[in-house]
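In this view, the complex is presented without one of its protein chains, the others remaining in place.
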Amino acid sequence: MKAHYFLVRDLLDNQLVDRDKRNLGKIDGIALHVAQGKQTRVTHLESGALILARRLGPRWERIAAFMTRHFGVRKNPVFRVPWSKVTKTGIDIHIDIDGVKSDAFAWEHWLDDHLIGRLPLAHEHIKED
Amino acid sequence: MWGHTFESQKCRTEGLTPLLWGHTFDSTKNPNQRPDPRSARHMHCVDLMRRLWAIAIAFTLACSKQDDSEKLRKSIDSWSATLQLVADARLKNEVRKGFALKTIEAAVDDLERQTAKTTDDRATRLIGVAAKLRQAVEADDRASIAKARGELVR
Amino acid sequence: MSTSKKTEVKLELLLGTRVVDVNGERVGHIEEVLADRDGDELLVTHYLVGRYALFERFSIYHVGIGLLRYLGARGASAKPHRIPWDKMDLSDPEHPRLNCTVDELKSR
Partner (left out) sequence: MKKFLQVALGVVTGIGGFLEVGSIATAAEAGASFKYALLWAIALGTICLIFLVEMTGRLAAISKHAVADAVRERLGFPFAVIPRTAEIIVNIMVIGAEIGGVCLALKFMTGIEVRVWAIPVTLLIWLTIWAGTLDFIEDATSILGLASIAFVVAAVKMHPDVHAALRGLVPSSPHQDAAHYWYIAVGILGATISPYMFHFYGSGAIEDKWGEDSLGANRITAVLGMSFGAVMSMAVLVCAALVLAPRSIEVARYEQAALVLIPALGRWGLPLFAATLGVCCFGAAMEVSLATAYMTAQTLGWNWGENKKPDKEARFAMTYVIMLLLGGTLLLTGIDPLKLTMLAMALTAVILPLIVLPFVLLLNDQTYVHEHTNGPIGNTVVIVTLVLASIVAIVTIPLEIMGGG
């Protein structure tokens, strides 16, 4: 891992990858801890529609908030990873968690259980290499 | 030339979105939201875009009026030639009956649509010949197809 | 100055916000945040505050700066301000403020 970061260039909007190299979403936001007299530090990398919508403006944020409130399937609408879980940085940001069990895969599981997985042939689809 | 420019940081475009979405956020309405210092310039851009659109539309309307009759004339020539080609092909058994019928239908449909507001003698005549051709094709009557085809040439 | 103190600030929302100095004078817009890794922590060291809001706005910041330099603009004028973390007051994240003047920055 390198020592110096340009947070916007190197982290924000880059790909989050779990320990089995699964894509867990992009880094939609970065949480900083700001306190008087203490050096500002990066606490969490965040991912979620709510965070993305906020970047587009208040109206989109309201729409996203409404949608997540009524149709959300995640336990917490924002998926947060503490900085300490980051194991490798580059174009992709590797984190030491099991993505399939995490909230980042909530939609994947929900769609699979309720829709995609119920369609014929969904599981015989393709043999894995 | 641009290679070195990427050594610093990522380009940002937070400010581009309001321009593209139009008036999605007029931040002055809600005192809790941060006032956008760039809104004046943003409004100016939107204004300019509107004006350009107005000019484009006016220009369009001016151009579209004049060549309606010219367009109809071309369209009649085009469909007349199409029907000849289809009749020939049907006589040589190069296209199926169904396709020939559909093409004749398309011709009549397109011409009727264009003459819905105006009357045009040539168009009316062509629609009449198309109807004859259609009957002939439907009945597999080669002589009548040839006759209708002859009428198309005139 | 501000009534409430937020301890958590969203970096993505800081981007593009206008920064003023202690006298309320315009400095520019936040474009990038620099950080150094220190053990398990990632500590913010500097904020880059640029003056070419138009470039930044149209996502052509770097191309624009590159062109300017190519056409002979002075390096200094195109360079963003490099503001140390302790000079930036983020107690109101929507209105970041320097706790010094622009001139003080330059003299460093």
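Order of writing sets the labels: A, B and C. Residues in every chain begin at 1.
The definition used in the following text is that a residue touches a chain if its C-beta (ideal position, glycine included) is under 8 Å from a C-beta of that chain, and two chains touch if they have at least 3 such contacts.
A quick note: this is a predicted structure, and the numbers were derived from the prediction, not measured.
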item: Hidden partner chain, touching residue among A:Leu7, A:Leu24, A:Ala64 or A:Ile95; value: A:Leu24
item: Interface with the undisplayed chain - residues on chain A; value: 8, 12-16, 22-26, 28, 47, 52, 55-56, 91, 107-109, 111-112, 115-117, 119, 121-126, 128-129
item: Positions on chain B where the hidden chain makes contact; value: 1-3, 6, 10-14, 16-17, 20, 56-57, 59-61, 63-64, 67, 74-75, 77-79, 81-82, 84-86, 89, 92-96, 98-99, 101-103, 106, 110
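As a convention for this text, only the chains that are shown with their structure count from here on.
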item: Chain centre separation (chain A, chain C; CA means) in Å; value: 26
item: Mean-CA-position distance for chain C and chain B (Å); value: 50
item: Inter-chain centre distance, chain A versus chain B - centres from mean C-alpha coordinates, in Å; value: 44
item: Residues of chain B engaged with two or more neighbouring chains; value: 8-10, 12, 14
item: Chain A: positions in contact with at least two other chains; value: 6, 8-9, 12, 55
item: Interfacial residue positions of chain A with respect to chain C in the complex; value: 1-9, 12, 28-36, 39-43, 51, 54-55, 83-84
item: Chain A partner contacts - residues on chain C that touch it in the complex; value: 5-13, 15, 31-37, 40-44, 85-86, 90-91, 93
